[in-house]
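Report on the following structure.
The complex is shown incomplete by one protein chain, all other protein chains being positioned as in the whole.
Presenting subunit A:
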Amino acid sequence: MAEHTDAPLPASHAVSGHGTDASGLTLEVDKRLGDFLLKASLTVPARGVTALFGASGSGKTSLLRLIAGLDTPDKGVIRIGEHSLVDTRQGVFVPPHRRRLGVVFQEARLFPHYRVRGNLTYGMRPGARSRFDDIVDLLGISPLLNRFPATLSGGEARRVAIGRALLTEPRLLLMDEPLTGLDGARKQELLRYIARLARDIDIPIVYVSHDPDELIAIADHLVLLDQGRVLAHGRLDELLTRFDLTEYLGGFDAASVITATVADHDHHYALTQLRLEDGQRLTIPLVDDPPGTTLRLRIPIRDVALALSKPEQVSYRNQLSARVEQIGLVAGNKTSIEVRLRVGEQILRARLTRKSFDELGVKEGISIVALIRSVAFDTR
């Protein structure tokens, strides 16, 4: 699959763009909810989409409610930039209506007695008035302005809810599984809107989800939650390559995420050539993005094969020179071994049987050729 994206910026490179007061979120909270103890500490970079990922009951939504101010932590600090939203030691608690955080809830939560326009302008700040038309166009909801929420489809309602939150000029946009309950096509459509949003509007987004496919498509950063604790957080593509997290990221269907630039198109064979940053080339089925566009590719681990040298006459179209960086066992699987390859600056994962592994004599540090089936780049 390929998705449009800006190259994700790591936290240390975070900059505030366009003079807005974009700044990251720092959080360190304890909260007891019955038998469940949420004990989280994390930072959300000032740019890009940060996903809170975890099984249901891992504390994603509880964390989001704490950030939004709909719940109070027992202990802890929540800050945006230098501005404290909660500081239990200092007795600071900014109520939700003064936090300037946009929240998009799972069920849209539109006000049934207001038309779409009324919903959109309910929390609109004066500064956002000039952007009303842009936001409405971006979300494709201008034909809906005079309708009542009861007459909207699920996807339309979510889009209105997103617009309503954006028009409050939030410092941070919180989205709680905004695609739940939508069918496949609607889901893809809304996902595209959100991805475009993350790119066009310079607001950090915290995105709660338990769906790996959604996160691969839009997340830059990942916060992995398990039973109320933060297991890991960092750049999505880096976390995805960590062996120790495989168990928790199993749903991600073991894959690597690689970014590449569109080089040129071959319309005759309906193929597109991509260039990796180290100059190596990849071929994928034709996409309609112009040369120069950066794409994010997901390469399932099972679609990568290894060879010691470039084979001749083989249908694997993509052959990348790589270096074996790390070798690890696959949890709960006695047959296979997982190998992390370095391709330029990027990481590619491959899995092979222990038998092939021994026959090939794979060792850390050796040069190897990664064979990737073109279809692995299916854009869906």
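As a convention for this text, a residue touches a chain if its C-beta (ideal position, glycine included) is under 8 Å from a C-beta of that chain, and two chains touch if they have at least 3 such contacts; residues count from 1.
Just so it is clear, contacts and distances are computed from a predicted model.
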| field | Name of the absent chain as recorded in UniProt (options "Monosaccharide ABC transporter membrane protein, CUT2 family", "siroheme decarboxylase", "Molybdenum transport system permease" or "Acyl-CoA dehydrogenase") | value | "Molybdenum transport system permease"
| Option touching the unshown chain, where A:His113, A:Arg129, A:Arg302 or A:Lys355 are the choices | A:His113
| With respect to the chain omitted from the figure, which of A:Gly24, A:Pro73 or A:Gly102 is a touching residue? | A:Gly102
| Omitted-chain contact residue, chosen from A:Thr151, A:Asn333, A:Thr353 or A:Ser367 | A:Thr151
| field | Per the touch definition above, residue among A:Ala51, A:Leu66, A:Ala165 or A:Leu222 touching the missing chain | value | A:Ala165
| field | Touching residues (missing chain, whole complex) on subunit A | value | 68-70, 95-103, 105, 107, 109, 111-113, 122-123, 125, 148-151, 164-165, 168
